[in-house]
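Right, chain A next:
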Amino acid sequence: MTLVLDGVRVTHGATEVLHGVDLAVARDELLVVLGPSGAGKSTLLRVVAGLQPLAAGRVAIGGRDVTRLRPGRRNVAMVFQTYALFPHLTAADNIAFGLIVRDTPKAEARERAHRAATVVGCAHLLDRRPGQLSGGERQRVALARALVREPDVFLLDEPLSNLDAELRVEMRAELKALHGRVGGMMLHVTHDQVEALVLGDRIAVLRAGRIEQVGTPDEIWRTPATTFVARFVGSPPMNLLPADGPLPGLASTGQVIGVRPAAVRLGADGVAATVERVEVVGEDAHAYLRLGEHPMVARIPAADRPAPGAQVRVAVREADVHVFDAVTGQRV
Partner candidate 1 sequence: GAPEPADAPASIRLLVFGAPEELEAFRTLVSAYGKAAPGAEVQLIEASDREDLITRLSTSIAGGSPPDLFLMNYRFYGQFAAKNAIESLDGRLAKSTVVKSEDFYPQAMGAFRWRDQQLCLPQNASSLAVYYNRTLFKKFGVAEPKPGWTWNDLITTATAMTRNASGAIVRGTEAEGGSARVAVYGLGVEPVMIRVAPFVWSNGGQIVDNDRKPTRFTFDSPAAREALRNFVELRLAYGVVPTDEEVEAEDDASRFANGRLAMLLESRRVTTTFRTIKDFEWDVAPLPTYGQRVGILHSDAYCITRGSKAKDAAWRFLEFAVGPEGQRIIAGTGRTVPSNIEVAKSSAFLDPAQPPRNAQVFLDAIATVKPVPTISTWPEIEDVTGGILENALYRGDKLDDVIRQLDEQTRPLFARGETP
Partner candidate 2 sequence: MSRRQLGLMLAPYTVGLVLLVFLPAAVTLAFAFTDYDLVQPPQWTGTANLTELAGDDIFRTALVNSLVFAAVAVPLRLLVALGLALLLHRRAPGVGTARAVAALPTAVPEVAYGLLWLWLFNPLYGPVNQLLRVGGENGLTALGRTPPQWLTDPTDARAAIVVMSLFTIGESFVVLLAARLALPPEVYELAAIEDATGWDIFRRITLPLIAPVLGLLLVRDTILSFQVSFVPALVVTDGGPPPYATTYLSLFVYRNAFEYLRYGYASAATLVMLALTVVAVVLQWRLIRRSLGSFGQATR
């Protein structure tokens, strides 16, 4: 069972939203789709679900061309970014909807709905209608509704965006475990790079309707294919500096140097810099520096943080340096 997108193009009136996307999802793979707002992530999921007419291209699931197959026949389950809960049904009925319309016996449907709700932690809300739920509660109901079935493809459009950190960590683990249990392919859209890195077997980075890179979290992290991917994954994002900038000798002209904030060392040696601002995030601190005209962020232990306004010296190990073409942004 695989999922293949082949030259998928989508237009909304005059604007082209997806410009020929090729993507292959392997059997039982969990692929995270990552990309900035408006990149076309939701559109991509809608294409797979069959909700979005294509301007060009093909979609195949399990080797079968489903481009012209109607959504219901593709055996996919989806969590909508807007939840799309039925306002007139209770959470329980919302979750069981897919089962009931498939003529699952009432008792079994109820039972399975309850189990799915327990997984996402909304079993206590089963009698409420969507109008009586908070944002995160609705999201969990929507998630349970997708999980209740055993489809070939799960399509999750930011299913955890409205959950708090603890719940998110928990749900992340649940999703991963569930995926391990039931298998199937999972396309998981998220903004959260931690979620992407932790959850994904592979990550597809989408930018303005084009796929920039597809790879394992490790590949994406270690060898970002473009400056865009480099900056997009990692928080704070990777520092980019011209080759002839404040850290010379690491690349040739016409190239760009990338250094992750964690690879920036503040110490006695190196280039002089001014500390502009410091953010403390628990045991880490983000120091926003200025090297001449160039801004730079360093991630350092909170305990070692300099005071704003302080003068420090910045050093980078050559092993930690990524080099990109200045014009194309491609990794060199």
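Inclusion criterion for the candidates: all candidates are chains of the complex that A comes from, given by their letters.
Operating definition for what follows: a residue touches a chain if its C-beta (ideal position, glycine included) is under 8 Å from a C-beta of that chain, and two chains touch if they have at least 3 such contacts; residues count from 1.
If you're wondering where the values come from, they're calculated on a predicted model, not measured in any experiment.
Which member of 1 or 2 touches chain A in this complex comes down to candidate 2. Residues 46, 49-51, 70-74, 76-78, 80, 82, 84-89, 97-98, 100-102, 129, 131-132, 149 of chain A are the ones touching candidate 2 in the complex.
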